[in-house]
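Here the complex is missing a single protein chain, while all its other protein chains stay put.
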Amino acid sequence: MASLGLNRYGKARVRVMKVVRYDDFHEMKEWSVKVLLQGNFETCFTQGENHNILPTDTIKNTVYSLARDSTSSTLEDFATELVAYLLANNPQVSQAAVEIEEKNWRQLLIDGEPHATTYAIAGPEVKTTEVLGERGSALKISSGIDGLVILKTTKSAFTGYIKDKFTTLPESTDRIFATRATITWEYDTLPSDYERARASAIESLLKTFAEHDSLSVQHTLYDMGVALLAAVPEAQRVKLTMPNLHCLPVDLSRFGQNNPNQIFVPTDEPHGYIEAVIER
Amino acid sequence: MASLGLNRYGKARVRVMKVVRYDDFHEMKEWSVKVLLQGNFETCFTQGENHNILPTDTIKNTVYSLARDSTSSTLEDFATELVAYLLANNPQVSQAAVEIEEKNWRQLLIDGEPHATTYAIAGPEVKTTEVLGERGSALKISSGIDGLVILKTTKSAFTGYIKDKFTTLPESTDRIFATRATITWEYDTLPSDYERARASAIESLLKTFAEHDSLSVQHTLYDMGVALLAAVPEAQRVKLTMPNLHCLPVDLSRFGQNNPNQIFVPTDEPHGYIEAVIER
Amino acid sequence: MASLGLNRYGKARVRVMKVVRYDDFHEMKEWSVKVLLQGNFETCFTQGENHNILPTDTIKNTVYSLARDSTSSTLEDFATELVAYLLANNPQVSQAAVEIEEKNWRQLLIDGEPHATTYAIAGPEVKTTEVLGERGSALKISSGIDGLVILKTTKSAFTGYIKDKFTTLPESTDRIFATRATITWEYDTLPSDYERARASAIESLLKTFAEHDSLSVQHTLYDMGVALLAAVPEAQRVKLTMPNLHCLPVDLSRFGQNNPNQIFVPTDEPHGYIEAVIER
Partner (left out) sequence: MASLGLNRYGKARVRVMKVVRYDDFHEMKEWSVKVLLQGNFETCFTQGENHNILPTDTIKNTVYSLARDSTSSTLEDFATELVAYLLANNPQVSQAAVEIEEKNWRQLLIDGEPHATTYAIAGPEVKTTEVLGERGSALKISSGIDGLVILKTTKSAFTGYIKDKFTTLPESTDRIFATRATITWEYDTLPSDYERARASAIESLLKTFAEHDSLSVQHTLYDMGVALLAAVPEAQRVKLTMPNLHCLPVDLSRFGQNNPNQIFVPTDEPHGYIEAVIER
């Protein structure tokens, strides 16, 4: 009566650090890898037959071993290698998806210069990628950034919205705009250099965020997406998720003080949630 | 050149606690509500026009106010009320989705009896629901449980899997099976009592987990799904996500000791990841 | 010019799970162990000499190996064993402290009966202990509970406090009282059974919390401490830390509704913080 529907399995949070030891500096990257497989696994679920199962422990080892031999310096290239390996060596697998997050390690500045072998975490944001390989189809590759915490202290308004019996929010022509953005763009054609493409993407996002005369989170989000598509010609589509992390002006009139947009309470919950896809 | 694709917005993490004060005891529930709207919001994104925007602050107030008047005692019923209200009062909205999590508060046992007005958190799992209302279509309602941390010390094996050059995992006929399950079922027809349906669902899941002769996570996951569909006739489909939180036997032979399946290192990362839909 | 002051080192978050396999059920415990050593380590810091250093990796292995041979069923007894071993085998160590947290695993109820080999996490609270051994002195042993999330919906008031120009809080004769308590008691003489002592301690804390006519968090905290000292004759002193996790009544008058103590917003920050030692 019951039957198996869509299913997938794999290994998550496979952490791997790679240090490439050049003569004059060390390149260090820390990745967290997630691998998900789809394929012919029906009887594993229904009968407990494991003969088609590549154990998730082996998937973990595959990540470590391929990392050793790989010459990829970007997470996108390494994810592509992993997908290719898994499909080539596992006929029972019809689709392999690899997601990688790269932590934001940067070389420490010592006496104003990047130190050759010392790093610090330079922000909460992580670089992300997802590479999806389906047998017989072209790879689908996306890049992104997750956890980008940014804030502007002006050029953000919110007025002219619907008023109903539950409205208590006052209109504002000058409010704080803070978010923790997750942004992912899909490639239609592949860029020659993923890191350069990502740098262009992020530069366009930040510049738009900083300079925008925002009439709403939606308004700024849209223009950020448009800017990214202009900056990264290979990107076909970008998805932006930008929660509105409210900074509430404190009512100081109760204490005989004014508050000319100076004192705020930053909050985590509840938060606004805005999400959209911008595409060519 | 660029255009707006799929988009939605709303308010997340709206926490609300409701205390119903009966003569002989207080019923207390704590919910975290997420509301997401779709509709005619194109010019908000592209032009910064807000005349169609119901502010997320107002959405929050709507949650509080409806909670006051509501007679719903289940999260499913309250989410349904919210969806109905939002669609009825916002012609610009074509689709409203409400997700609610309910914390696992239980009345404290004092001298062996549930105390009338005192509660404790009884486990990390939360009750969940999602109600999706699209204008002109029937509601889609699902219920679930998230963060259910369970473990069995025996009746779990994993053998007969693919061996390749990256295999280092030894086969095991008696291992620890630990997971943090997320389980969601969709209703085809609506149950007369969501809480009774959920209780049947969870009882079937736990009983199957406890008694199953597991040949793999997949194997047990499938039988748990089958059991749920048998226990909840109104459920059409169930999705189970069950990470494998590995408990690794410690190699004590290095210290001249044996380890007859007694001493383990529980780990959080990496973890196996298994997910499937079981449907009628 | 500079000199080394107080210092200590060791290993934290050593997770170990022990399964004792009786004929008719399995006893499973999961501990997270922290070991901190003090002693003659001056030249390690100042000269980089490691000949007196027991590596933290070895400390970890010691935990695993002793767990195998130990017959202790309580965290207090196992911490005592670890302290004794470390002092006996490391003359360079003058003081060893061991802290253990035990997760709140409980046997699942299946058909109303505890299942012999299946467990679930039954609450966020953990059992805790700290055993401190200083060469030539008696052991200092404390037990506790951390992360106990409890709430009462009535019998909690807060009135008669100082009013000044920053006062905005209205007095309340019936408010929600929610906390996430951390409670630790020190033993003067050792109980014959740590688990029975802990059970008495927690029963006294919960009963007092539930039944107390609270005039403030301080008031209830004190009576909880007094009750614990009465329930556990071997305890000399108890420290209670009880943040006040405010549940704020929502002002519904803006929406034409009353709020007879029914609808609240639970909050995590800011929170009140109350801490005291109660001693004989």
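Order of writing sets the labels: A, B and C. Residues in every chain begin at 1.
The rule we apply is simple: a contact is a pair of C-beta atoms (placed from the backbone, for glycine too) under 8 Å apart; a residue touches a chain by one contact, two chains touch by 3 or more.
All figures in this text were calculated on a predicted structure; none of them were measured in a lab.
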In the full complex, which of A:L54, A:A67, A:I100 or A:L228 touches the chain missing from this view?
A:A67
Looking at C:T168, C:S192 or C:N258, which makes contact with the chain not pictured?
C:T168
Which of C:L54, C:I121, C:I145 or C:A181 contacts the chain that the document leaves out
C:L54
Considering the entire assembly, which residues of chain C contact the chain that has been omitted?
1-15, 34, 36, 41, 44-58, 60-62, 65, 89-90, 158-162, 164, 166-169, 214-219, 221-222, 225-226, 229-230, 237, 243-244, 268-280
Going by the touch rule given at the top, which residues of chain B touch the chain that is not shown?
165-166, 168, 254-256, 268-269
Residue list for chain A contacting the dropped chain reads 15-21, 26, 28, 30, 61, 64-65, 67-69, 105, 108, 110-111, 115, 117-124, 148-155, 176, 206-207, 209-211, 247, 250, 252, 254-255, 257, 259-267
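Going forward, only the chains that are shown with their structure count from here on.
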Taking the touch definition from the header, please name the shape of the chain graph: line, ring, star, complete or other.
complete
Quick one: how far do you have to rotate chain A to sit on chain C, C-alpha fit, nearest 5 degrees?
180
Provide the C-alpha centroid distance between chain A and chain C, rounded to the nearest whole angstrom.
37
Go ahead and note the Å separation of the Cα centroids belonging to chain A and chain B.
24
Which chain C residues sit where two or more other chains touch them?
254-255
